[in-house]
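With one protein chain withheld, the remaining protein chains of the complex are depicted in position.
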Amino acid sequence: MIIKRIYKSSWFVKVVFVVSLFAIIFIAGLGYKHITNLSKSTEMVIHTYKVNVELEQILSYLKDSETGQRGYIITQDSLYLKPFIEGRKKVNNSFAELKYLTSDNPEQQKNLKELSSLIDKRLDNLEIASNYAANDQTDLTRFKDVFQEGKNYMGAIRNKLNYMISIENDLLKKRKEEYVSDARFTPVFLYSLILLTLVLMYAAYAKINSNLEKLKKSNQQLEIFKESTNQSEIINKHGSWRWNVEEDSFYFSDNLFRLLGEEPGSFAQTIENFMKFVHPEDVEKLSSQVDEMKENKDLPFIVYRVIHKSGDTRYLKAYGKSTVNSEGITQLLGTTTDITDEIDHYNTLEKRNQELELNNKELQAFNYVASHDLQEPLRKIQTFLSRLEDREQDNFSESGKKYVERINNAASRMRLLIDDLLQYSRTNKSDEILKNSDINKLLEDAQQDLAEVIVAKNATITTVKIPEMKVIPFQIQQLFGNLIGNSLKYSAKDRNPIIAISYDKVEASDDQQLSKALYDEYHRITISDNGIGFEQEYAEKIFTLFNRLHNKDEYSGTGIGLSICKKIVDNHSGFIFAKGEPNIGAVFSIYLPLV
Amino acid sequence: MATDYTHIILADDDEDDRMFFTDAFDELKMTVKVTTYNDGVYLMDYLNQEDAILPNILFLDLNMPRKSGMECLKEIKENSRFKDVVIAIYSTSASEEDIENTFIKGANIYIKKPSDFKVLKKVLSNVVTTNWQYHTNGLNKDNFLLRL
Partner (left out) sequence: MKLFIKFDFNTVCNTVLKEQLDALDLKYEILNFGEVAFLEKVPDHKHDEFTKALEPYGIEIVEDHKSILVQKMKDTIIDMVYNSDTEVHVKSSVYLSEKLGHSYGYLSNLFSEVTYTSVENFIILQKIEYTKRLIINENKSLTEIAFQLNYSSVAHLSTQFKNTTGITPSAFQRIIAKRREENN
């Protein structure tokens, strides 16, 4: 795992290169050292040979001197003395050379010193013997002794020389061995080092290769992404642009050209060229915005118009945001969208809204007419009727009295209808605000409104604690008032009304009546009574406007009360359901969304 | 007799309603003094005269041309000279909001014009007597609210 991670990390390649570099430097150093050693060894061999040659030469010079002396002794010819004299000079030269060659070897120096004294003694001996020969005293015992002594010196010199040569040879042998072991070990080490370097280099190469592969892939993806961006720009009618504020250079995406009604790249990407398309009335606004953008480097949404060469006017919306790229250059990235369709849509919607509002206003005006202007003449008719009944009663015939009574009834009914219709149309949502309200208080207020009937009918009303809800208080009070009023009105004649109000919370998913619910949870308030009830088949019908289950002679009413309840509950995005059983009672369930 | 000198003013632009109003008091045999004005402007012109005799009870129709009952109410409440005048709104409409609003703005009485003359007589008599009760029994006039 760790190895894998190291391999993957980007500094792996760098590390490999550094390591390889060091390895190569190391190899070069080692090679250099090896070659230096090699040449040193050669030098040593030459050195040894040189020493040996000089030593041999000394011996040969001595022999020459000896031979010359012997010749002189035998012949008494002074010609033989020449090599003897030259031999001494040559021996001295060789000595100087040897002294220089063995300057690094104290043992050989010591040997050389001993050799030098031996040679001196031999040469002296040769001179003495020569002197004897010159005086013709060769038959003297002393001459014989001297001659013998010379022979001995010569033996000692030969021994010394051989010893010195053997020392040099031993040295040579030792150095040779050193060199051979050196030469054997170095190539193995170098070879393995080169192999290791190669492995590392290969790993680095593989890594670079795989990176390259990845780069290629992401390049491809980028290419695809770019293409899809292009597509999406075309489909969504937006273009993008970059603005390098410092260099004042622009880049427009292909579709930005299209948004201006032009072919991509058909004009130089400058702000001046862009401005040529902007609607004359918007140029000033946009220019000032652009100037501001230069300073704040953040462009709020701006909507402006452009005119295509074809003469089309389009609405564009632009947004820009300043960013700093990887090279530390500040640039503004922006998108521009063609919102002409949205604006058209919005305008249509706005127009419809205005129409609707107008309709609503007309409806409200109608309501006012109904509430005031229609009520007034009706009220006067009724008042005059009451005066007629009061003062002119005696002047009417029997049928006249009956007609007046009928007119009165009709007028009363009309009043009831107008009042209820008004209440229904007043139950609007538009200008009412939902606010957190104490439902218990609204329920209590509704009961206070009905206090008289409650007392008169000797009704018992039980309530429970209900939590606060977000409602239109006045409407909810009316809702309770209408439902409790309904229960009181349709109470059974043989028993005192008992009305129970209960509350619980329900999940929309747990109640199949709430299959069309928009919210997850609902408050449920149920109002159940022991009144005359109704057939379940009418459970939905009772909420429709003007729908009545009873003849108006039996129970007064216009069939609007429960429609108002339905409307109020609708206003609150809730539901109301009724359940009835004839002569047992009715249950009304109100569901209000829990928000 | 206590109610003899109760001074009453009605401002209403509807001729029939003014007639019903005066007729009702006539029939009630209460010797109250009833004056009527045809709209809010006439009414305020009268009340703003320095030597005007202020009514005990002022009946205001809400929906009047030129100056509505609500505007009159506002002007009257802003002038401390009229602080002792009991104000009764006398209107056709009876939306709960209208009613509460006029009470909040300082009206004492709200009367929905009845559609029965007998009821009208009863209502007016009730207003005058209740007002008298407040007047003579030291009741807190700030709490005087009556809806009929």
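Chains: A and B, in written order; residue numbering restarts at 1 for each.
Just so we're on the same page, a residue touches a chain if its C-beta (ideal position, glycine included) is under 8 Å from a C-beta of that chain, and two chains touch if they have at least 3 such contacts.
None of the values given here were measured: they were computed from a predicted structure.
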Residue in contact with the excluded chain [from B:49, B:80 or B:143]: B:143
Sole contact to the chain not displayed, among A:448, A:496 or A:544: A:448
Sites on subunit B contacted by the missing partner chain, in the whole complex: 2-5, 100, 103-106, 110, 129, 132-133, 135-140, 142-143, 145-148
Where the missing chain touches subunit A, by residue: 441, 444-445, 447-449, 451-452, 454-455
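In this text, only the chains that are shown with their structure count from here on.
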Separation of mean Cα positions, subunit B and subunit A [Å, integer]: 76
Subunit A - residues contacting subunit B, complex: 371-372, 375-376, 378-380, 382-383, 386-387, 390, 411, 415, 422, 426, 474
Interface residues, subunit B side, partner subunit A - complex: 14, 16, 20, 63, 92-93, 95-97, 113-120
